[in-house]
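Attaching a single structure in structure tokens format; questions to follow.
All protein chains of the complex are present and in place, except for one that has been dropped.
Right after this comes subunit A.
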Amino acid sequence: MTINYTISNNIAILSWNMTSSPMNVLNDESVPAFAAALEKAYSDFDVKGIIITSDKPEFVAGADLKMILRNQNENPTEILKISVELNQLFRKIETNGKPVVAAINGTALGGGLEICLACHYRVALDNPKTKLGLPEVKVGLLPGGGGTQRLPRMIGMQAALPLMLEGKELTPKEALGLGIVDAVAGTREEMLEKAEAWIVSNPKPVKPWDEVNKKTGKIQAKDNFKVPNGAVLSPVGMQTFTVGTAMMMDKSKGNYPSTQHIMSCVYEGLLVNIDRGIVIESRHFVQVATSKVAGNLIRTMFLGLNEANKGASRPKDIPKTDVKKLGILGAGMMGAGIAYVSAVAGIEVVLKDVSLEAAEKGKDYSRALLKKAIERGKMDSLKAEGILNLIKPTANAADLQGSELIIEAVFENRDLKATVTKEAEPMLSEGGVFGSNTSTLPITGLAKASANPKNFVGIHFFSPVDKMMLVELIVGKETSDYALAVAVDYTRKIRKTPIVVNDSRGFYTSRCFGTYTSEGMELLKDGVNPVLIENAGKLAGMPVGPLAVTDEVALDLVYKISGQAVKDGVLADTDTSYQIGKQFTEMGRLGKKAKAGFYEYPDGAQKQLWSGLADLFPVASQQPSLEEVKTRLLYRQALETVRCYEEGVIRTKLDADLGSILAWGFPPYTGGTLSFVDFVGIKTFVSTLDRLADTYGERFRPTQKLREMAAIS
């Protein structure tokens, strides 16, 4: 069953109700069924009008992205055909002659909203949870069901473009304000009544961009339609497309082609009539739908993220666990953040520090965040009160009694961690698990302090905890599947994304992220203009330049971590990060916290690269190209991930990809650090690495396995 077809008062009601998938989506099954239902209504002489709605909570959630992925390698002509056929279906809604009304009972996104835009009238059920929008851009696509043509023809280019470029989701009221829906209704009955009333009083609707052919009486596209609020060739258009394009490029850095295509759809499509505009849109759609970027975003950031959030990396055979009481040791920034996200998820939290004052201070963090949420109207004070009541600050270890999970978030010091482990562990409930929020110290070693190393697991949060969506779970030598399952279930309960890695120095995320900052320093040492280094990082799609992010991490920490590695004999003391970390630490240029590092941080002004850098690292007369610098920065991170994968540090490709994007901001358009290899192509990856290794050093040398893969590809 896909579409329920009923007739009432000579009006056909087509109600979406897909039983084959959890949500109504546009796919190979639903589109033909929808087409058939529409044809039935068009051809039934007694049907005077049509209402499209849904029997499910949502209207239509969008296109089936798995279908897009399946078609990625299809012949472009074939995809164009599919796209044109879908658009003919939508186009006929507005040209069939009978009034068609969208009764938008719930969320309508992407293709779902595009159905509504093709209708003559839109009435939405006024539910603030309902989302209306064209979010295709988020997965590297564009509104390919006529959205780029109808929306600007309805509300003007300047209002339509940001909605499509940012993929913003609107409530029905917001959509009403923008003119995207025509009316809202308080109840489903009222919605259907309004839809029916409109049909009765508008028996022969014609869209403003259409006209009735005087000879044939048929509705056809109008050639001289005037776009509201300014045409393409007008001062408004000039502003929209010069400044607008620059703004779009500033945001995307040119790494997300769909934003460019969306602007082109509007520019090119609004210079012609709607029929030709839709063809132009389809041509652009095929280009983005077959792009590697769209494939990467759909695979990693949509389907992959969903899988990970469902617990893809969770051991399968362990029954579901549920942490109801959580102990946190250490109420510093990390402990306070973990307390907050856990209490928000309804978990009873015991926040322990050496003194009650220190623990209270940790709780203050939650108070401040909740206050802000109330001020922004995102939270009511009663609920906030309930959340706060879940956090018990204490200095008394006995309060931890009965916790199903205890997470220590004390300083990165083995002895201290051992002490608190021994003190708190006996308070765990039967079968309780002990987690360590360490970012650097190997879990297997820390577990030695535990009486029950099987139930000891690494739970690595990122800062700030309330904003960073990833949790890196570390499996030590002794860690049991059960302990890991508890950690995964807990991570899902606090609505974060878990990835699972095996124990190793720096685990996965710290180790690979370190190559980004390290390569930034290598470039500096090579005499590359620091402005070029920083811009190359940002233009490659990293959130921050490598030198700026090193300043944020702090150079004394770089020195400390690399120094430990040197001491442990796994890093040569000639290592650039170690040397520069040492040099800057000795100079007292520790980074952002010292207001001096690679940058200087003048009070009340923007930070700027330190003018003294040129003395320490004279800028070479011959500078590399921007592309070369980008390549060095990205390839280092990807190669380190490959090594982690080969060494078994990271277990799955998805965990590697998601971890890189969510933990340290590796650019999503690449699909993640492991997908990056496919993105550039294995052969290119290996040959480029060899060239980089020959030019800049062995750190770029590809692994034997990579060579073998390249040979057989």
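Heads up, the rule we're going with is that contacts are C-beta pairs under 8 Å (C-beta built on N, C-alpha and C of every residue); 3 or more make two chains touch, one makes a residue touch a chain; residues count from 1.
In this section, contacts and distances are computed from a predicted model.
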{"item": "UniProt protein name of the chain not shown, from \"Binding protein\", \"Acetyl-CoA C-acetyltransferase\", \"NADH ubiquinone oxidoreductase 20 kDa subunit\" or \"Nucleoside ABC transporter membrane protein\"", "value": "\"Acetyl-CoA C-acetyltransferase\""}
{"item": "Sole residue of A:I7, A:V243, A:V354 or A:A398 that reaches the chain not shown, by the stated touch rule", "value": "A:V243"}
{"item": "Touch with the omitted chain, as defined above, among A:T130, A:S264 or A:T631", "value": "A:S264"}
{"item": "Subunit A residues touching the omitted chain (full complex)", "value": "232-233, 237-238, 241-251, 253-254, 260, 263-264, 267, 529, 531-532, 535-536, 539, 608-609, 623, 626, 629"}
